[in-house]
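Every protein chain of the complex appears in place save one, which is left out.
Right after this comes chain A.
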Amino acid sequence: MLHRRLPAVTAAVCALAVTLAGCSGTTKDSAGQDAAAGASGATADPDAPLKKGLKLAFLPKQINNPYEKLIDEAGIEAAKEYGGTGKEVGPSDASASSQVSYINTLIQQRQDAILIAANDPNAVCGPLKQAMKKGIKVVAYDSDTAKDCRQLFINQASSEEIGRSLVRNLAEQVGHRGKIAILSATQNATNQNTWIRYMKDELKKPEYREMKLVKTVYGDDADQKSFQQTQGLLQAYPDLKGIIAPTTVGIAAAARYLSDSSYRGKVVLNGLGTPNQMRKYVKDGTVEQFSLWDPEQLGYLSSYAAAALASGRITGAEGETFEAGKLGEYEIGRNGEVILGPPTVFDRKNIDDFDF
């Protein structure tokens, strides 16, 4: 009777595992704590436009959201420019109510402003109203709360402009003709659906009459599903000319699939992605261009907007203007909304200027 075990092999693997884990472990740094200590003793300077020593707290949807981390870090950096301090706190999951206890803590800590990317527009409302009652300014960024629960919403780009510009850019690439498809995230993602609505509206214009949107598929922001949906599109519509993927996970997955499939070069992929994700595919020619707003600018603008609020320079009413450092002057639009600007287009020429 055969009776074997694998002690030698397992021991070897184990030993190797320990060494390797050790090696890669040393590459880690324990960043993220430095901004934790808030400054105290704000000294108001009546002559300066912005108060010194303002305390800002960034509350992202979840603490490990790579995109919002970039926003928050840029916002904290910007606070240094006007003599304030910032920190980032947040829950580890993006569920509707997970931010509530963080808001309560921030109120107790008497922050000057809370900047929040809301997981749920209504779940955070109660505590945010409490905060405003206590004189804490509330600025939403990336993902808005209900209108009356914050003073300002800093929008990365208008939804309309995102939707329309993606269609415009793709149309240029495919010569305004042929079948196109959309690879979206989940079927009920509000931002995705709003963009898609504007894409469809843009496609009604006469210059796109020879273009046809044949299908919208949903990759659920999961790699495997995005792969499969892309494959399905290419097999179901062999004469497909272009795909718009307005989601960073979706576009990266679709690009990875295209880059080593036989469809490479036969179909144009455009959409919203980050330069780091897409760098390889832009350089190897799989993707010509894609768009995104600059999250660092979004953080910078949010930070300055919060400071302007906390210094009493603005109240959040429509038509007020404020200075946002190197970005220049911004005007508050309807419903307390401030728009960062049109999306940035990244291509082979400028992609190396960005690192996010």
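In the analysis below, contacts are C-beta pairs under 8 Å (C-beta built on N, C-alpha and C of every residue); 3 or more make two chains touch, one makes a residue touch a chain; residues count from 1.
The rule is simple: contacts and distances are computed from a predicted model.
For the chain that does not appear here, its UniProt entry gives the protein name "Autoinducer 2 import system permease protein LsrC", which is one of "MoaD/ThiS family protein", "Multiphosphoryl transfer protein", "Caffeine dehydrogenase subunit alpha" or "Autoinducer 2 import system permease protein LsrC".
Of the listed residues A:Leu233, A:Leu292, A:Ala324 or A:Leu340, the one in contact with the hidden chain in the full complex is A:Leu233.
Touching the chain that is not shown, out of A:Ala79, A:Ile180, A:Ala253 or A:Leu269: A:Ala253 (per the contact rule at the top). Of the candidate positions A:Tyr281, A:Tyr300, A:Tyr330 or A:Phe346, contact with the unshown chain belongs to A:Tyr281.
Considering the full assembly, A:Gln187 is the residue among A:Asn122, A:Gln187 or A:Asn335 that touches the omitted chain.
Contact between chain A and the unshown chain involves residues 1-5, 10, 13-14, 16-18, 20-21, 23-24, 27-28, 31-32, 63-66, 68-69, 92, 187, 215, 217-218, 220, 222-225, 227-229, 231-233, 235-236, 238, 249, 252-253, 256, 259-263, 274, 276-281, 283.
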